[in-house]
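The complex is shown incomplete by one protein chain, all other protein chains being positioned as in the whole.
What follows is subunit A.
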Amino acid sequence: MARQLGDVHRRFLQSMMSNSVLDEQQATALYQNCCDIHKVQSIPDKLDDFIDNINSKLQPMFMQIRKGMSEDNGHQFYALVNMAETDVTRMSSDYADNELELFRKTLDLIVSSENGKISSTDVLNIADTLTTKKLKKSEAEQVLNRLVQDKWLNEKRGEFSLSVKCIIEMEPYIRRMHEDQVKVCHICHNIAFQCQICDSPTCGIKIHNPCVATYFKGRVDPRCPACDEFWPHEIPGIYFYFSTYNS
């Protein structure tokens, strides 16, 4: 049902190209702004339809504006993503081959970690194992800093996790490379790193931390949605996550 694009769509797309990620509020404001400039009516709640229209034209170029959730605050974010890349080549103009290898291996570590976080020591240890050019520990540390600066990784108290930008952009790559290992949230069905896992050995479903907060909000006796066993983990308060979707 794709209509021809107008300048209002093109302006929105251009902004998406220059911002790496936008949260839902910013994206809505951008949509309204573009509509105002081109004297088109902006319809509340029609942002996703608007984006779908653009996506239908981006599809032949293997590009899409995708939505993803931040594991830190539960907000929805939008990012323009290249779906065709089989690798992390989108970063190839900014990072050297061995730096990309370090990033790939860091991704691998985070995927296989229990709670989606790894320490800098973990990363520095793999600096020696690179098959391209080896990196000194100090160089690896610099690469890590740049990855945080460029918003591929988040750093909190010495621990690294994947940023929302990284998750949205790398999801196809991660699903492909770690098909068996990657965790998927039982509630929202997206890939999950920082999540809680059902204790029951025959169940083991995973739920994102923000999704836990929403799903179990207000429940005195939280039970696993899949196997009905008691959910033993601490339920984060809903206000800890400013969730933009209703439970």
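By definition in this document, contacts are C-beta pairs under 8 Å (C-beta built on N, C-alpha and C of every residue); 3 or more make two chains touch, one makes a residue touch a chain; residues count from 1.
In the analysis below, contacts and distances are computed from a predicted model.
Only one of "MAGE domain-containing protein", "SRP54-type proteins GTP-binding domain-containing protein", "CST complex subunit STN1" or "F-ATPase gamma subunit" fits the UniProt record of the hidden chain, and that name is "MAGE domain-containing protein".
Within the full complex, the residue among A:V21, A:C35 or A:L58 touching the omitted chain is A:L58. Touch with the chain omitted from the figure is made, among A:L5, A:V40 or A:V111, by A:L5. Residues of subunit A that touch the chain left out of view are 4-5, 7, 10-11, 13-15, 17-19, 33, 37, 57-62, 82-87, 89-90, 92-93, 172.
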